[in-house]
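Here the complex is missing one protein chain, while the rest keep their positions.
Our next item is subunit A:
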Amino acid sequence: MADPNWLIDFPAIDDATLRAINRAIDDAYLGFTRTFGAAIEDAFLPLLRLMVWVEQMLLGAPWWLVIAVIAGLAWAASRRPALVGLVVGSFLFIGIMGMWEDTMRTMAMIAVCTLMAVTAGIPIGVLMSRSDRLKGAVVPVLDVMQTMPSFVYLIPVVMLLGLGKVPGVLAVVIYAIPPVIRLTDLGIRLVNEEVLEATDAFGASPWQRLWGVQVPLALPNIMAGINQTIMMALSMVVVASMIGVKGLGQPVLRAVTNQYFAMGVLNGLAVVLLAIIFDRLTQSYGRRLQRYRDDA
């Protein structure tokens, strides 16, 4: 520490001390995982079961039924034949190119991750919109979640839960939840003050005000948040495959390590197709939710 050249070389702590600090933190966390790891793993058991159930359902159903259901969803969300055609065409391509199984696994993970992000994110966003102090506390956390390289928080998650589906889902949710929280908060804050005043003047309870006015009027923004969350979850499939999540990420990873160019492109294309389908689906649904704007 007492280096005479401290004006030239940054007076960093020496390696031994740094190692000691790192070791102390690692040991402390390792102790935590040894003590609570099993309990935490048990707590995530329902999530694992849900994950497995969705995956089995998608893999077990005949391919034409899966395509029919998703095409039906596309029709219900958009009423546009072109979107239905896109959905059917994309899935036929994926199936013909032999990527059906991996695609279903990825879809199962995206579905579960989105469900978790939405069920946790919307209430957090609602609470944030009601308190500036809470918002002040949550926003920096969201900033860290979005900018921290995802490999970094894979380490503690894997130390705690090992390799597999649950740590994969957690890593994806941590990465993908900020948009739905931010846009729920924004959407509710943007609801017209005069409309809210009128709602109060008619004696609406806080609950009636939230579900009858604030959330419906914030829905376009909330839907945009869900859309972003799905896109971010999809972008995590390769990273998640590194900790053992099966799906389209694994062949991509294999393609990178073995320099299989065509295989990488094909699987990457399948991810892109999924992204386009989910994006168009959620956006059309969001537009249909606010068709009152088009009545003029």
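The rule we apply is simple: contacts are C-beta pairs under 8 Å (C-beta built on N, C-alpha and C of every residue); 3 or more make two chains touch, one makes a residue touch a chain; residues count from 1.
The definition used in the following text is that contacts and distances are computed from a predicted model.
S.K.: Using the UniProt record as the reference, specify the protein name of the hidden chain from among "Peroxiredoxin family protein", "Quaternary amine transport ATP-binding protein", "Carbon-monoxide dehydrogenase small subunit" or "Molybdopterin synthase sulfur carrier subunit".
M.R.: The missing chain's protein name, per its UniProt entry, is "Quaternary amine transport ATP-binding protein".
S.K.: Which listed residue (A:Val169, A:Leu217, A:Val245 or A:Val271) would be found touching the missing chain in the intact complex?
M.R.: A:Leu217
S.K.: With respect to the chain omitted from the figure, which of A:Asp15, A:Asp42 or A:Glu194 is a touching residue?
M.R.: Answering carefully, the residue with contact to the hidden chain is A:Glu194.
S.K.: State which residues belonging to subunit A touch the missing partner chain.
M.R.: Residues 192, 194-195, 197-205, 208, 212-213, 216-217, 290, 292-293, 295-296 of subunit A touch the chain that is not shown.
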